[in-house]
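Complex shown without one protein chain; remaining protein chains in place.
Order as written gives the chain letters A and B; numbering starts at 1 within each chain.
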Amino acid sequence: MADFNQKVICLLTDFGLKGQHYVASIKGVILKINPDINIIDITHNITPFSIIEASYILKATYKHFPEESIFINVVDPGVGSSREILAIKTLSKHYLIGPNNGIFSGNFAKDIDECIEIQNDDFFNKPISNTFHGRDIMAPVAAHLISGISFKKFGPKFNIKNLKGIPFTFKINNEKRIIQCIIQYIDSFGNATTNIPMDNNKIHNSEITLNEGKEIIIEIKEKTFKGFFNLNFSSVPVGSLLFLVGSTGFLEISINQGNASKKLGLKLGDNTTIKL
Amino acid sequence: MADFNQKVICLLTDFGLKGQHYVASIKGVILKINPDINIIDITHNITPFSIIEASYILKATYKHFPEESIFINVVDPGVGSSREILAIKTLSKHYLIGPNNGIFSGNFAKDIDECIEIQNDDFFNKPISNTFHGRDIMAPVAAHLISGISFKKFGPKFNIKNLKGIPFTFKINNEKRIIQCIIQYIDSFGNATTNIPMDNNKIHNSEITLNEGKEIIIEIKEKTFKGFFNLNFSSVPVGSLLFLVGSTGFLEISINQGNASKKLGLKLGDNTTIKL
Partner (left out) sequence: MADFNQKVICLLTDFGLKGQHYVASIKGVILKINPDINIIDITHNITPFSIIEASYILKATYKHFPEESIFINVVDPGVGSSREILAIKTLSKHYLIGPNNGIFSGNFAKDIDECIEIQNDDFFNKPISNTFHGRDIMAPVAAHLISGISFKKFGPKFNIKNLKGIPFTFKINNEKRIIQCIIQYIDSFGNATTNIPMDNNKIHNSEITLNEGKEIIIEIKEKTFKGFFNLNFSSVPVGSLLFLVGSTGFLEISINQGNASKKLGLKLGDNTTIKL
């Protein structure tokens, strides 16, 4: 195989199955500018308009990709309004493009190197529609950026103090060993990912370490469930509730070969209380 | 990045989620012939057997792709019958491959440069199955065509007078300002795309221009709804009905952050009446 060193643009949207052709249009626009780009789908099945979920998925995936990869994020309920479209260069040397609607809030702040507001319409796909800036603005900007146009050419510096946030409950009571948290993702198997960050068995930035087999109680909408902390699914019998460190580094609520979210009545964005 | 100039083959099918591996077989056949082709999914979620929808999606996407890109269209309820398999070269320099079942009807006629019937089985994948001509005929023909085999080698000229049509209501009464149309697409958000073509605010080939804020009435199955023409979703309150020019250039019926098709009871192929 010859050495080619293909560059990567990743797409993350809430277009869903019936919007797969919108994604295709974005890909067409990119390939027309540079046919040698490798375009990868992160997901197009974000719950429509859910910025919490989109932000989680972006955080969970981007560092797995090669340096210089660009991520286009089109979860954009405010399309056509005055919300800014941003481009971020991270310290990890990835590029993130998307509307300033909360998707870049929270932990991203620590990884931002530079941030600009995309304004230079020399690089847009004309005529610009009012309803599809993913295709007409973000896609061509990403294709030009990856093809060598300088980051600063696309618009003026954006002050990251003006990055929009999202409401995001997370409180630890170290003494009572109670954690308030939210469900930031539910996967196809019904595994529910909290926003409790783990360093292996230890809860990040806390004194609390969980031992294999430790009992954990979870309160959801006034109901209480009991499970055990374990390192993997097969440590507990089929059908049992367990808490484990998910593959994205957060505490996850699961049932071995079962659907935890259905059984516990969990929904995306739900507030829950974990008692250790 | 070295200059490689990768060629593109695009796939459009109604295979759905449980047919993703049929798509994979098509990709395998293509890559076995030429491993350097970039294969892009337009969509595989066409409503099963819906030629109206497939034709709309193809029209809405192909011109966004680089010249020389090939589009394989496998919405093919007549597979194994005597329907012809066609290859079209467009004036826009794209290639379209698919059965003669209506998918190439309507506006395509204006963009057709040459049309042949695919017959030369030197380029087929043998043994040819009776139920999967996408994999056994269309895929290898596309791979050989993009790799340099001359268009005319695949079969004899096909007279485009014999292109199959699809029923497609579209009547404007300029005086009464009433339009009969159909719903040719409904996306994941419930946005319903009519077949009324727009040149920005003006209805194509008519005297009628719509001004921002204009009231529009829509009649569906004897029910009547009222909304306003707007340039983007966020011009109206969340939950309001609006009419806008969709990103594919047709008049679209939407609800800001809501599901218009569910609320209005719209289905793919429905006849509707728009009063301006």
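The rule is short, and it goes like this: contacts are C-beta pairs under 8 Å (C-beta built on N, C-alpha and C of every residue); 3 or more make two chains touch, one makes a residue touch a chain.
All values reported here derive from a predicted model rather than from experimental measurement.
Among B:Ser129, B:Ser240 or B:Thr273, the one in contact with the hidden chain is B:Ser129.
When the full complex is taken into account, the listed residue touching the unshown chain is B:Gly19, out of B:Gly19, B:Pro197 or B:Gly269.
Checked against the full complex, the one of A:Ala60, A:Ile182, A:Leu241 or A:Ala260 touching the unshown chain is A:Ala60. Only one of A:Val75, A:Ile186 or A:Leu210 touches the chain withheld from this view, namely A:Ile186.
In the full complex, the hidden chain is touched by chain A at residues 1-8, 10, 17, 38, 40-45, 57, 60-62, 64-66, 69, 186-189, 200, 231-235, 244-247, 257. Taking the whole complex into account, chain B touches the unshown chain at residues 2-7, 14-22, 24-25, 27-29, 31-32, 35-36, 39, 48-49, 77-81, 127, 129-132, 135-136.
In this section, only the chains that are shown with their structure count from here on.
The centroid of the Cα atoms in chain A and the matching centroid in chain B are 31 Å apart.
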